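Here it is, the structure in full.
What you see is part of a larger complex, with each chain still in position.
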Amino acid sequence: MDVNADHFFKAAKLDTPRNTKDSKVGSNVTLINVMQLPGLNTLGISIARIDYAPLGENPPHTHPRATEILTVLKGTLYVGFVTSNPNNTLFSKVLNKGDVFVFPVGLIHFQFNPNPHEPAVAIAGLNSEDPGAIIIANAVFGSKPPISDNVLAKAFQVEKGTIDWLQAQFWENNHY
Amino acid sequence: MDVNADHFFKAAKLDTPRNTKDSKVGSNVTLINVMQLPGLNTLGISIARIDYAPLGENPPHTHPRATEILTVLKGTLYVGFVTSNPNNTLFSKVLNKGDVFVFPVGLIHFQFNPNPHEPAVAIAGLNSEDPGAIIIANAVFGSKPPISDNVLAKAFQVEKGTIDWLQAQFWENNHY
Amino acid sequence: MDVNADHFFKAAKLDTPRNTKDSKVGSNVTLINVMQLPGLNTLGISIARIDYAPLGENPPHTHPRATEILTVLKGTLYVGFVTSNPNNTLFSKVLNKGDVFVFPVGLIHFQFNPNPHEPAVAIAGLNSEDPGAIIIANAVFGSKPPISDNVLAKAFQVEKGTIDWLQAQFWENNHY
């Protein structure tokens, strides 16, 4: 096989602001994983740029196969993760430019830009060439086909009407 | 150190039906992990019995560090998991007694007993001595302290009032 | 590739008693591994049902690639494993219904049903999608071609005639 330097390179334009206006949650994740950069195969690493609109967020999600370490390039972020059963403790922090935070593998986490006027930007490393991302709202309320509203009504301890309303939203992906 | 056979043994009474009446979701998970059975340390395995009331469920959850394989001992279960970004495909199946299903590491999954009159029981193996469990509803809406309702309203694309209502539920753990 | 829910499902009838009458050792192992359930590929887990006739046993064996955790569904089992060099300590226990025991990866272990009138049943989880099983008697005395009786006579410190007698037995597999 003809392997060369181009297999280890991607002109990813991670320096360039992404469009966050078309995102309902006000964020845009650009992940460079093994699908974009074939030389990552078996090497266990990937990198992402995340853009946040004013008051935008990367909503609660998990990576089933990776821990994530993140640093803020621009703006401010309110970030957190929730520990597993039985405590469900929220570990949260306000990050300023240059701060670093880690989200352990498989835990639900989020980043929110609390600034109503300015965007924010972060860079993150993830220790898998294919970390996967499960956006909780999308996977629970926007799966195809949908999870039965009986199941979800009992899980969230609300009326089916509330679940139906949640399922009726337009579930987009903030990874473009 | 005085290691003996008792470190590899637990009188777990996995044959005995558990109470599911006091559970709002109608289920009860009995997990034998390294905290109950110290000989499991570093060995990468654990086992669980799950009891389901009629119409009870083990609500959508993930195991951050384990794949789970499950077989039905009694009754019927409607089970499923949702694949990660961008597809969010629901893979689901009705399981009868003796059927086997696998839930890959880190993916959101659930089991629901569709029978309005009869309980169901399953046995599951998990490939970690400490698999962890994240019940989605509890971690997202019942964390301590709570995640800001601003963050959740945007994540779930609903009014803050809906989020506040969800957060107002009593979030119990179905692992006793 | 067209992956769907059926790749993660097996109608394995693990609830149904197996035939143990045709087994010289009085047991029958039904293992659901990656060959039966292709979705297990790379996921590191499998599950088994084991049926024991009255006075039947799952004879001394090892799993070269898995630790096993077992619970008794029915009857009573006398189980044990032997530690490695230099101690060769037997860790054993009598298990009643609902008890749990763990057999660490690679160690020689067995289960025996001491009840002369009633069968026994166990369910086990193993942390490999292809754990492998080496039944000691079969591998040592029933290999094809046989191991030289010179080698075995010295290993077991007995006359060649004793080895030849052992090799003359009909070595069947208790996995159907």
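Should a chain be cited, it is by its letter among A, B and C, assigned in written order, with residues numbered from 1 in that chain.
Basically, a residue touches a chain if its C-beta (ideal position, glycine included) is under 8 Å from a C-beta of that chain, and two chains touch if they have at least 3 such contacts.
Because the structure is a prediction, the values reported are computed rather than measured.
Novice: Just want to confirm the stoichiometry: 3 copies shown, so how many copies does the whole thing hold?
Specialist: Oligomeric count for the entire complex in this file: 6 copies.
Simple rule for what comes next: only the chains that are shown with their structure count from here on.
Novice: Quick check: how many Å separate the C-alpha centres of subunit A and subunit B?
Specialist: 23
Novice: Could you please state the distance in Å, as a whole number, between where the Cα atoms of subunit B are centred and where those of subunit C are centred?
Specialist: Averaging C-alpha atoms per chain gives centres 29 Å apart.
Novice: Using mean C-alpha positions as chain centres, tell me how far subunit A is from subunit C in Å, no decimals.
Specialist: Distance between chain centres, rounded to whole Å: 44 Å.
Novice: Hunt down the residues of subunit B that sit against at least two other chains at once, touch-wise.
Specialist: Each of 80, 104-105 in subunit B touches at least two other chains.
Novice: Which bits of subunit C are touching subunit B when the two form their complex?
Specialist: That would be residues 4-6, 8-16, 32, 37, 39-40, 43-47, 49, 67-69, 71-73, 80-81, 91-93, 95-105, 123-127 of subunit C.
Novice: Under the definition above, what is the set of subunit B residues touching subunit A in their complex?
Specialist: Residues 24-26, 55-57, 59-60, 62-65, 78, 80, 82, 84-90, 104-108, 110, 112, 132-148, 150-152, 154-158, 162, 165-166, 169-171, 173, 175 of subunit B touch subunit A in their complex.
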